[in-house]
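Showing just some of the chains, left in place.
Here the chain labels run A and B in written order, and each chain numbers its own residues starting at 1.
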Amino acid sequence: MNENHPSDGTVDVDAAVVDTADDIAEMRIRGAATIADAAAEALAIQAERSDADSPGAFQRQLRTAAKTLYETRPTAVSLPNALRYVLRGMEGETVADLRETTIARAEEFRTDLEQAQVTLGEIGANRLRDGDVVMTHCHSTDALSCIEAALEDGKEIEAIVKETRPRKQGHITARQLREWGVPVTLVVDNAARRYLDEADHVLVGADSIAADGSVINKIGTSGLAVNARERGVPVMVAAQTIKLHPDTMTGQTVEIEMRAEEEVLPPEERADIVADAPNDDGLSVENPAFDVTPPRHVDAIVTERGQFPPESIVTLMRELFGETTGEPWEV
Amino acid sequence: MNENHPSDGTVDVDAAVVDTADDIAEMRIRGAATIADAAAEALAIQAERSDADSPGAFQRQLRTAAKTLYETRPTAVSLPNALRYVLRGMEGETVADLRETTIARAEEFRTDLEQAQVTLGEIGANRLRDGDVVMTHCHSTDALSCIEAALEDGKEIEAIVKETRPRKQGHITARQLREWGVPVTLVVDNAARRYLDEADHVLVGADSIAADGSVINKIGTSGLAVNARERGVPVMVAAQTIKLHPDTMTGQTVEIEMRAEEEVLPPEERADIVADAPNDDGLSVENPAFDVTPPRHVDAIVTERGQFPPESIVTLMRELFGETTGEPWEV
């Protein structure tokens, strides 16, 4: 398989690929869907402009391009997904065939991506009945697209919106829902269990989804899901397939970002707490951005490819991205 | 039993009783322990100063005094407890005996009350081992007294303190613990489940405790308890016996106070959320002060009378306050 490996230094990638890589690295291109789209486009440009004179050379170029793109932000879950998906479509015995299939695959990926949230929303909306009350956590456009589609289907939906400390993204959710005319009850996160008795669904998005069916999402999701199971309320996760985390198929755990203390405790409040303390060291603040919800507390993951029990999502991951025991550019 | 009923209008109560009643009604006397103490003292004064010339008259006076006190704040759980406890000690065939036993009983109640938190703390501390990590919710002097006693026993204790939105009383807890030199990790309420893996105990106070073993405490307690059970962490409730709610023995449910919306959502944030909404009516905020944790999610209730499984607390209630099918002054 050696000839398929990018030989660093000797294979040139197109300038457009380098530009895209720079833009991703510098955060000029950001957001899961935007990054994925740009990466697929870059590979298509690379395929189009390639001057490779042999199939092997063409493949090396494409893999080098993929590697270049990947290394800008290896923890962005949608980036390797885009690369894997496109490279898995690179097929043929001639340069022309390889070029054509690669470009077509990139095109397909980008078209699907554009449609994905709408399609996901329609699928998720099918789980909601007229008159249902939905409890939300944090802010997720995938989750909101389900409610939007349900409203378009003429269903009446009400929402109980958790404010989602520390950053209160629940306010963004509430604002969007109110814009659509959805009646909203805002509660602090601590009040969730009490109001679960009035909810028909818990509906959240996902930061990423692991092969063992775990859902990585905004801190507080797992505690909510445990309570929802105890109260008999089904939990529905809305997540496009670019959120499926292929590295987890090989056992990788998802690194949880730890955010700044100040989000939780502004300096003046900290000063107040430690005012009479013997020293200042003994007070720490832990501020993880996400937590991990095991599959047994989730009822369905809704993607643009359909809904899945969390225990089956690995099958979709294998279908879309292959077995992924290698690096993204080695598929 | 008619002669034991206070005959309104015809029986005078001592001026001191009236003053105490006024002070409770006007919130000049407040706080569960302070109210209970004042009520017991008032009954003792009534007993001391009574000019009753027959046992029946004496009893009528005392019951009228109790009724007067009770009606100032019928939802304050410690008030009827104090009244019931003292009146249950009023025994004897003569006015002299009735006076003596009533005064002694009131004295006993007040002495016990003064010692209660310290004793409770020592009992609760016995459940904590050297090196344990305790997760707290809200602020409770009963709960803190357990940690204080453990520190006095020479145990090292660490704390994970939930901030406890909306009012962040966790900051008060953190401040007290830091003053005692306890290492504190502060987290948002949403992060509780993640940090339960590092906790050896969940330790909370109680607003009141019901006969069916339910614990009424600061909103968020029940959701925390459900997660603690799921994570295998025992839940310990620290509550003096004046928090036992005798009315619940007869099935009464505890009324949950709904607090002001502004605590959760300041006007400017509200304005932001509804900025693009078709109307302003669709956004409500629910801000319950407390929630109800069923006994199956609690491992022990620690009182100054010892520790109890929550399912057994009714036995202690019966022992202290009787069967309570009647009004507090009818015991």
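Things to note:
Following the convention adopted for this analysis, a contact is a pair of C-beta atoms (placed from the backbone, for glycine too) under 8 Å apart; a residue touches a chain by one contact, two chains touch by 3 or more.
Predicted, not measured: the structure shown is a model, and the values here were computed from it.
Counting all copies of the one sequence in the full complex of this file gives 6, of which 2 are shown in place.
Methods note: only the chains that are shown with their structure count from here on.
Averaged Cα coordinates give subunit A a centre that lies 46 Å from the centre of subunit B.
Remark: subunit B residues 163-166, 171, 174-175, 178-179, 181-195, 218-220, 222-223, 226-227, 230, 264-265, 269, 272-278, 282-288, 291 touch subunit A in the complex.
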